[in-house]
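The complex appears here minus one protein chain, its other protein chains still in place.
Each chain gets a letter, A and B, in the order it is written, and its residues are counted from 1.
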Amino acid sequence: MKIIIRLLKIIAVIIFLAGLIVLPHYLKFHYQDLLIFLTVNVLVVASYRIVTLTGEWSLIHAVMMGVGAYTAALLFKNFNLAIWFTLPLAGGMAGLIAALLSFPLFRMTQFYFLIGSFAAGEAIRLTWMQFIVPFGGSGGLSGIEPPMIGSIDFMDPIPYYYLALGVVSACLFILYRIEKSRIGLTLHAVHWKAPLAQSVGVDTWRYRALAFIIGSFFVGIAGALKIHYLGTITPNQFGIGFMVFILIWVIVGGYNTIFGPVIGVVVLTIFDESVRGFGELRPAIYGGVLIISILFLPLGLESIYTKFLTLCGIGGNSSDGPPP
Amino acid sequence: MSILEVRKLTKQFGGLTALADISFQVKEGEIHGLIGPNGAGKSTLFKNIAGFYTPTKGEIIYQGKKIAGKPPHVIAKMGIVRTFQETTLFQEMTVFENVLVGCFAKSRINLFSSILGLDKQLQKIAREKVLEVLEFIGLSNRKNQLASELPLGSQRALAISIALASEPKLMLMDEPFAGMNMEETKHMMDLTRKVQESGITIVLVEHDMKAVMGLCHFLTVLNFGHLLAEGTPEEIRHNEQVIEAYLGGAK
Partner (left out) sequence: MELILQSIINGLIQGGFFALFAVGLVLIFGVMGVVNFAHGELVMVGAYTVWLLHAQNGIPFIPVILIAIILVTVIGLLMERFLFRPTCNDPLAGLICSIGILFILQVLATVVGGDGPSKQVPPPYQGTLILFDFLRVPYQRVFSFFVSAAGLGTLWYFLTRTKLGWALRAVALDREASALQGININRISMIAIGVGGALAGLAGALMAPLTNINPHMGHNVIITAFIVTIVGGVGSLSGAVIAAVIYALFHTFITVYFGGVIATICGLLLMVVVLIIKPTGIMGVRVSE
């Protein structure tokens, strides 16, 4: 029984990966575009999850994506650096800013952290708006080009999609490894019972900061990926509006496992497309979905899957030992 | 010979003085009892020693070093571990993972070796250590259960396992027997003695007088934040002040 399930799982993963690779060839241009943004957004939510792993809900994640995006844009425009350099540097810059911010921010917890992170993010974003040099003010910057390698033009959606898919998969793998490592275990511990973790010697401040820096690093990369494809950057792309979308994706998907947020972003992006016809009403529909999912599915879409597994009598944490 | 010395410790919350000028010593290797009525300041004293509170005045000296005001994780790394009055566990993790957190708590963060999986050796040692601790405490058969699913007695035992995994020299146990039935209490007493015999000094806050008198080598009595008396269980049992303030009322 166990072996069959395992085999089925492996087959499912292979089919899934093959699907991801052939998918863009069957889509219209508009959907190819969308697929690239979706791929980037998967990295955005997955990196956000590592921040929330310690139990702190930050409102600066969108701005950190912007830090990465602006870094990539400026490096490209001023030094003509290729994407292979801008991607890691964008992540590095976001990580660095996060490291600096963690000194003031992680003196706070919960509500104060939420508001503090919001304030710090808004201050950064308003700085981009205020200074035309070098950030381009509220009009932003444009003319950021995707790379050209040999005869492959990454301006084309399909090659760029493969590039994004490769980068995002690599990042997701690293994030997954971190979560499964002893660092991930300790992050969970800090989340559930910070005082207990402290009492046996865990430096909770350090772990919170570490999660924040890692999350910012990867969302910085996501920002750079997005901006190289989009070609233009403005401060408003990374405002509270986008932050709210990140929250919605994570919460509707569920955040107990790394799969929840990913499910959330995929499902909601498809949903978003299907209500495109509603035009200006779309945000309201989104708001409604958000409220309904909080009220009726507080553990997110992923909980449906977990429930399904328990119904079938497989999986679940408690099946190994006898009930008390 | 004393592993811990508290010198003229005072802790105030706003206008309220929870601890006033407390001084006492804990001898290495002993089980030291700390008793007193509710609100006497016992938990507050523990929190000061373990770094969760900063004392208003006074010194705490552990193995010759001043530790008052240091953050909890630093004090924990020096070897003082506190268990909580309320049963405090990582409820959503398995028993094994709970103890594993205790094992990893003191090890350095190394992001790259974690990602690349270069810390296999460390992982292996930690896992062996967890099994060893669970065997010692007697929780081996429950290692894959969720902490929240354990009965009360096992939950308390798990709390002690987490503490043990971080290899303490001094354990501060806050009311480990509260809410337990006779059998569970007896099991827990055996466990406490076993921990002490393995070379760990214990400071024990407890209301169960039978347990305290049976376990402790020395007792300190607090009352309304003041030091009321100290001595061997035999001396305390016959101390007039203590009987009046505490024992008399309890019996």
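In this section, contacts are C-beta pairs under 8 Å (C-beta built on N, C-alpha and C of every residue); 3 or more make two chains touch, one makes a residue touch a chain.
Because the structure is predicted, anything quoted here is derived from the model rather than measured.
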Exercise. Pick from A:Leu8, A:Ile21, A:Leu100 or A:Ala123: which residue touches the chain that isn't shown?
Worked result: A:Ala123
Problem set entry | Full-complex contact with the absent chain, from A:Pro88, A:Gly139, A:Gly166 or A:Gly287 | A:Gly287
Exercise. For subunit A, which residues reach the chain that was dropped from this view?
Worked result: 57, 104, 107-108, 111-112, 114-116, 118-120, 122-123, 126-127, 129-130, 240, 244, 247-248, 251, 280-281, 283-284, 286-288, 290-291, 294-295, 298
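We take it that only the chains that are shown with their structure count from here on.
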Problem set entry | Between subunit A and subunit B, centroid-to-centroid distance (C-alpha), Å | 41
Problem set entry | Sites on subunit B touched by subunit A in the complex | 50, 52, 71-73, 76-77, 81-84, 88-94, 97, 100-102, 104-107, 109, 111, 114-115, 117, 119, 122-123, 126, 141-142, 144-146, 149-151, 162-163, 165-166
Problem set entry | Parts of subunit A lying in touch with subunit B, wherever the complex brings them together | 174, 177-178, 181-183, 185-186, 188-189, 192-193, 195-204, 206-207, 210, 214, 317-318, 320-321, 323-324
